[in-house]
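The complex is shown incomplete by one protein chain, all other protein chains being positioned as in the whole.
Entry: subunit A
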Amino acid sequence: MSNVIINRVAEFLRRHPPFSFLEEEDLLGIARAVVISYLAKDEVLFRKGDPANPHFFILKEGQILLQEDGEIREYCDVGDLFGVLALLGKRPYVLDAVAGENSLVYAVPVEEFEKLLQKNPKVSLYFAAGFAAGQVVFRTDLGQGQKAREVFSRNEQDHSLLIFSGQSTIQITKNVLTCSPSDSVQEAAKRMDKQQVSSIVICDESDFPIGILTDKDLRSKVLAKGLSPSQPVSEIMSSPVITKKPDSDFSELYLSMIKNRLHHLVLTEDGTPKSRVCGIFSDHDVLLSMGNSPAVLIHALINAKSSEEMGQIRDRAETMLRYYLENEVSMDFVAGVMTEINDVIIQQAIDEGQKQLLPDFPEFEVVPFAFLSMGSEGREEQLLRTDQDNALVYGDVPDKLKEKAKDYFLHLGTYVVETLLTCGFASCPGEIMASNPKWVLPISSWKAQFSEWILHPNPEALMKSSIFFDFRVVKGSRSLGDELSNHIFDEIKKKPIFLNFLAQNALQNPPPLGFFRNFLVEKSGEHRDQFDIKARAMLPLTDLARLLILYHGIPGVNNTFKRFEKLAEIEPNYTELFTQAGKAYEILMRMRALEGLQQNSSGRFIAPEKLGKIQRHLLKNSFAPIQELQEIVQVRFQLDYFRS
């Protein structure tokens, strides 16, 4: 059915290449997928270093400036296309995109367009030609389209977009802080402080570099030696300076820094000290050009000014995650880093929430509380931003304060949950969140709740136990957390039959393979013919690990693969099996996360026929320990006799 709105969008697109090359039907398909946002002047659409959006952009009205370190590189006008590097989906943005005026921006999902790239040679040539020319913005004027066509006809074989993979994304600071050799050390330090930079270049009258002074020089050559700050910088500067050309590639710059043990490298016009200074490259820039390191991200989170900003940083963490996963970085490290990042978000949210709420609830500043992450986040296994599972426990308060305490902690919990929502963590469909009055309780009520589940292990209670018993204190009082886990162990000791129920529950997950060692895939619905890696492979392992850890009464080990490591230690008979199970779990986590990143989904459903042969084999092998473990549990908890 034709639709006024889609037609309206299509009409606009049609006026601008490469959309003008499209058939009506394809154009309507693109128009339907458009997402429209509005930016106020000076608002940022994306930043240099941000992971590429799965969209590219067309300016509908207003003006977008593409900037680098505040310097304008390109202007986009109505109809221009930008952010096209995202077409490759592989590299972060190289420029900041800032609204120069109030702007309406249309975003087109890359996957829609990729289909057309393959189908329509005119469109792919349009881009290929632009890329080859190093274009950042694809102009709307037809001259460019004309040129693209010419390039294409000469170069018909070349459809590959490989040209870009060699492109460097290093960022060099262009505005170099300088002073003259006769300036005093104090004056130099003052300027560095004002500009908030860690170095200053000392230049002669013709702007040729003769020396450099860094934070470290101030510390070790001035303060430590007790020299007077009034002496000229020429006395203490490092000289001569090692220089390079600004268009040198990253490896050359970096090698030169490593070889000479430099933290700052001065760039001059012709690369020798006998020409004008035109830039500086510091090891901080190196760090940034290496993209998103955990330290950079965590630092940024701690300094973030709003939950929106934290959300953007969390997006960047995903780029890093992908890199780690693809490069087989150990799961222990990857999970640890991602957990830390997620925890910092929660901790920041709690600090901010308290700051806002305490003026109205001053009496609760001293009441201990703990914010609990549960489920996969509790187990320190949440790589992708799947559902939130969290709760809040607080110390018991006198009767007259009970209602107000509940009110305060519910507000605090809600603040955290809302911050997590803004940061891209989906809401829990079962409402197991610290914004739900059912799960924001004083410690006595939590104990009663846990006892109740252990005493009456009906299916509902077992399901809740499997989520709640994996809790972990993310912020607040550790001792409240310890008190709770001790309570769980004590109660289970008193009522050990709970474990038999839990064991029975752990064996109820659907099997991964059929009789002929074929993957058992979903028979119907949205995920038909896909394999549910969570329910059929990961959940059995998590359930088994939890069961055995509770059985042994070991507190403080939450991670499924660490639980298996621990079990391998305390049950020497099965060391081999538990080690294998832990390894299998790591493989499954990696596969699921990669699938999720590729499909922009939870990664839960995998199409077996899309996996390579090795991957398929790896996946099947990871199931082997499941069955063996299930047999052990079957015997240990006497499940054959248990069904009465």
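Everything that follows uses one rule, which is that a contact is a pair of C-beta atoms (placed from the backbone, for glycine too) under 8 Å apart; a residue touches a chain by one contact, two chains touch by 3 or more; residues count from 1.
Here, contacts and distances are computed from a predicted model.
> Choose one: "3'-5' exonuclease", "3-oxoacyl-[acyl-carrier-protein] synthase 1", "Aspartate carbamoyltransferase" or "Peptide/nickel transport system permease protein". The correct choice is the protein name in UniProt for the chain not shown.
Going by its UniProt entry, the chain not pictured is "3'-5' exonuclease".
> Given the contact definition stated above, which residue among A:A31, A:L480 or A:L513 touches the chain not shown here?
Touches the omitted chain: A:A31.
> For the chain that's not shown, point to the residue among A:T414, A:T575 or A:S602 touching it.
Touches the omitted chain: A:T414.
> Looking at the full complex, which residue from A:I5, A:A448, A:I497 or A:I570 touches the chain that isn't shown here?
For the chain that is not drawn, the touching residue is A:I5.
> What residues on subunit A make contact with the chain left out of this view?
1, 3-6, 8-9, 31-40, 61, 102, 104, 107, 307-308, 414-415, 417-418, 421-422, 431, 435
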